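Complex shown without one protein chain; remaining protein chains in place.
For reference, chains read A and B in written order, and residue numbers begin at 1 within each chain.
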Amino acid sequence: MADTNRGLVQGKTGPWEMVIGLEVHAQVISESKLFSGAATGFGAAPNSQVSLVDAAMPGMLPVLNGHSVAQAVKTGLALNAEINLTSVFERKNYFYPDLPQGYQISQYLQPIVGEGTIELDLPDGSTKEVGIERLHMEQDAGKSLHDQHPTMTYIDLNRSGVTLMEIVSKPDMGSAEEAAAYIAKLRSILRYLGTCDGNMEEGSLRCDVNLSMRRPGAALGTRTETKNVNSIRFVKLAIEYEAKRQVQVLEDGGRVVQETRLFDADRGVTRPMRSKEEAHDYRYFPDPDLLPLVLDPDWVEEIRKELPELPDARKARFVDDFGLSPYDAGVLVAERETADFYETVVTSESGKRDPKLAANWLTGEFFGALNRSGIALAEAPVDAKKLGGLIDLIADGTISGRIAKEVFDTMWESGKPAAAIVADQGLKQISDTGAIEAIVAQVIAASPKQVEQFKAGNENILGWFVGQVMKASQGQANPGLVNRVLRAKLS
Amino acid sequence: MAPVASGLTDLTIAEARDALAKGTLSARELTEAQIAAVEAARPLNAFITETAEQALEMAEASDARRRAGAAGALEGIPLAIKDLFCTEGVPTTAGSHILDGFKPPYESTVTAKLWAQGAVMLGKTNLDEFAMGSSNMTSYYGPVESPWRRPGDDRPLVPGGSSGGSAAAVAARAALGAIGTDTGGSIRQPAAFCGIVGMKPTYGRCSRWGVVAFASSLDQPGPLTRSVRDAAIMLGAMAGHDPKDSTSVDTPVPDYEAALSGDVRGLKIGIPKEYRLDGTPPEIEALWRQGIDWLRHAGAEIRDISLPHSSYALPTYYIIAPAEASSNLARYDGVRYGLRVPGADLTEMYENTRGEGFGAEVKRRVLIGTYVLSAGYYDAYYNKARQVRSLILRDFTDAFGEVDAILTPTAPSEAFAAGEKMDDPIAMYLNDVFTVPASLAGLPGISVPAGLSANGLPLGLHLIGRAFDEATVLKVAGVLEQAAGFDAKPQFVAGGR
Partner (left out) sequence: MAVDRATVAQIAKLARIRVPERDLDALAGELSNILSWIEQLSELDTEGVAPMTSVVAVELPRRADAVTDGGYPDKVIENAPESAHAFFAVPKVIE
C-alpha cells in the first residue's frame, strides 16, 4: 500500500492522514435484468419494467442473465483481476420497501472477480496504482420516493433487479483528489468496455466512500461509510467534510462512530442515515434457488481476446506514436469517443496529420464549442473528417491559425467543410510576397511617425505595423511573412 | 345427504379416463358429481376455496375438445389443488392470514401443465400454514378433519400434513386426485394417514415456479391419488423441465404408466436397519415385515442396508428448512400484496403485519431460521447442517450401489386425534422421521396404503428410489399395492359410502 502519497489534514494537534476506500456500484449495460427478463432502460413509467420476479410475487424464481456474467468478467479482466471460475450467489437479508424479496441476491464469500489493480492519473501528471479488492454481481434495488406525499413513501420497482457490479477498492487512497481520479479512471474503463455507461446523474454509477483518519504511520482508525454519492464533485466534498469532522471528533477526545452516512448535497455535509442506525446482521447464505456459477476457462479467454484497447494502453500509444505529452494524451483518451475521434483526425486517408496540431485543435477550439453548445461529441456539426480538412488547410499554409478560428466557427454553425468556406469567403491566406510587399509599402508610407519611432530604437512598434498590415489585408496576410517583409523594409 | 350419482366419485382416474374415452361418461357429468361431493365434504374443511363455476366451464371445454378429437392425458379429470399453488385469478392463501385477498395474476407451471392436459379444477385445498406442519392443524382457515374415525370414537382425527386438505379430499372421494407439495413428508405422511397413495418426485423433477416457497432446496410438487396407476398418470402430466426454475432438471419424462409392469423379479430392495426405532408401534413394524414378505414373494431380493446418519436427518431438516423459510417468507411484508396491518411507521407496519399475519408455528420456524443464520451461529448450525446433509446423501448413494429401492414405514404412528402433539413442537416434528431423509437427499419417495391399524386406521409403506428413477419406485409400489389389496374406505365418504 502506497502510504507515502497521502495528503495530510492539519488538525489542532497535528497532522492526520486520510485512509480512503471506495465501493462503486456500476449498473451493467444489458437489455434485461440480472435474474428477470424485464427491461432495464432509465426513465420509464413507474412499475412498467417490473416482472413478477422483480415484484417478488409468491412462487417466483430467479434465472441468471448470461450477458451480465460476461460483462462482469470483461470488467474484471480490464482491472487486471483474478476471475474466479466458481462463484456463488448468496442472499443478503434485510427489510426495506424497495427490496421486495426481503433479501438482495448478491455474492459474498465467493465473488466472480478477485484482486486487481487500477492506475490513477493525477492532476500533476503522475500516476498511482490502487488495488482492487473484488468485484461481484448483485441486484439493484427499486426506488423510494419520499417527497411525493406528506405521509407516504412511493415505491417504483423498475430498477429492482437490474445488474450491478460492486467494485471494491483497497483502502489505498489518501486524498479527495485521488478518490476523484479513481472514479474518473474506473468510469473511463467501464465506458471503454461498454459494461457500464458511467452516468452518475442517472445513478448508473454510485459511490460509497469509506473514510477513516489516523496519525501518519499509526494503525487504522474507525471508518464511516458515506453511501450513494452520485457525482465526483460530491465525492470530493464529502471526503473533505467527513475528514474534517472526524479530526474534530478525535481531537476533542471523542471516538468516531462506525456508521453509515449520507451526503447532503444542499448543505454540503454528511449525516448519519436513520434507517441504518441498528447494526445489520445480513445472515448471508447461498441462494438455494441458484446453483454455483461455474465458468469455462476457454470462454473467459475468448472474452479476454476481445477486450478493446483500454485507456492506459491507448494513452501510452498516443505518447509513443504521436509524441503527445502524457497530460494531453490523458485528456484525449479519457473518453473513448474522443480518442476515436482524435485518431480519425490524425490518420486520414491521405496520410498522417500533425498529431500535436490536431490535439491542440481538438482540446481547444473544438471542446470549447462543444461545451458552449452543450452537446455531446456524437452530435457535433463538425465531424472528424471536417476537422481534418480544416487542419490540412492550416498545415499547407492556405489559411493562418487566426483565420482558421473564424473558419471553424462558421463550420460549426453551417456544417460546411472548411475548403468550401475559405473559397466562398475568399479567406485564403495571402502568402504572395509581392502582394505583401505592396501592402507593407502602403502602410509604411502612411505612417511616418511610427517609422521614426522604430528607427529611434522602439522595437515594440513593429507589432503595431504588423497589426496595420493585417488590418489592411482583412487578416489574411501570412503573419510570418509580414514580419519578415516589415523588418526588411524598415531597416 | 343425497347419494351421489352412480359411484362416479369412487372412480379412479384411470377408470374415469376410460369411461370418458369410451363416451359412457361426459366431463360435465363427472364434474357435476364431483362438485356435489365437494359440497358434501364441507364438514371436513378440506377446501379453502371451491371453484364450482370454473370447474363446470373447464368441463364443458373438455367435452368440446373431446368432440373435436383432442384429448390430453388428464382430459376431463376433476382435481383438487393444494392452496400453495398460484392459480390465476383464484384466491391463493397458503393457509395463511398474511395472504388475505391475494389473487395471483399468474398460473404455476405445474397447474398450467394439468390444465393443458385437460384437467378440471375443483378448488384449492386446505393445508398447514405455508406448508409447515404434519397435521393440518395450523391453517388460518381452520383444521382439516380426516374422513377416517376410530370406530366407536367420535374424536376428529388429523389427516396429516401439510397437504392435509388434498389427502382428505381424495380419501373422502371429494376429488379423483389432488396435487400437493412435499418438503419433509408433506405428501407422503398425509397419504399414509388417509389411506391413499402420495408421491414426492425427485427434487427438480417438477417445477417450483408459482409454488409458494417454503424451503427452496426441499420443496417438490407431487400427486395424491387412490391408486399407484393414477399417481403415474398424474406425475407424467406434472413432470418436466421448466426454464423459469433454475433448479428444474432437463431430463426426459418417461412413460410412467408403462413402467407399471408388475414385475419386480431380480430387483433388490434395501431394508435400512436405522429405521427400526424404539417406540414405533409393533403393528407398524409388523406391517413393514409384511411388506418385505410381499416383495420377496413377488421375486424381489431383500437386503439389509445401513444408512448410518439417519438419526441426524430430522435435526438437519429443522435447521435447513426454517433457515430457507425465514428468507423466503421475508417478502410477506404488507407492501405489495396480502394483509397490511397499519403501524406508526414502516417498521411497525412490518412488525404488526407479520406478527398478526403469521400463525404460531410459522413464527417459530421463521425465528429459528433467523437465529441459525445469524452472525456467530452460521457455522455451528447452518453450515454444519449442510455438511450432515452431504453425509446423508452419501449414505443413500452408497446404498443404491447395492439396491434398487428402499422400503420403510411411512409414518411412526396412525393418525392421531386433532389437538394431540400440539404442546410440544418436537413431538410433531417426529412424524416425519421416516420421510425426511429422502427429502434431504432429493430422492423420489412414495407412500402406498398397506393395511389398517388395530384401531381401523390406515397405515402406509414407503418406498425410496434413485434420483429420477420414479419408474422403479412406481413399479415396486404397484406390486405392494396389488399384494396389500387395501380397499378400506373412510367412515366419511362424500355423498355416502
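Structural remarks
Following the convention adopted for this analysis, a contact is a pair of C-beta atoms (placed from the backbone, for glycine too) under 8 Å apart; a residue touches a chain by one contact, two chains touch by 3 or more.
All figures in this text were calculated on a predicted structure; none of them were measured in a lab.
Under the touch definition stated at the start, the shown chains contacted by the missing one in the entire complex are A, B. Across B:F47, B:F102 or B:F400, the residue that sits in touch with the chain not pictured is B:F102. The chain not shown here is touched by just one of B:L367, B:A454 or B:A488, and that residue is B:L367. Check B:Y140, B:Y256 or B:Y381 against the missing chain and you find that the one touching it is B:Y381.
Summary of contacts with the chain left out: across B:R340, B:K421 or B:R466, the touching residue is B:R340. One chain of the complex is left out; on subunit A, the residues touching it are 30-32, 36-39, 45-55, 63-69, 88, 95, 97, 144-146, 148-157, 262, 273-275, 278, 281, 283, 286, 288, 290-294.
Considering the complete assembly, subunit B touches the hidden chain via residues 101-103, 105, 203-204, 217, 243, 246-247, 249-250, 309, 312, 315-316, 318-319, 326, 330, 333-340, 342-352, 354-356, 358, 363-364, 366-368, 370-372, 374, 380-381, 383-391, 393, 424-426, 440-442.
Quick note on the criterion: only the chains that are shown with their structure count from here on.
Subunit A and subunit B, compared by their mean Cα positions, are separated by 58 Å.
Residues of subunit A that touch subunit B in their complex: 52, 55-64, 91, 93, 95, 97, 100-103, 153, 155, 281, 283-285, 288-291. Residue ranges of subunit B in contact with subunit A, taken from their complex: 85-86, 92, 94, 99, 102, 104-106, 108, 208-213, 215-217, 243-247, 323-324, 326-327, 329-331, 333, 335-337, 346, 350, 370, 373-375, 378, 382.
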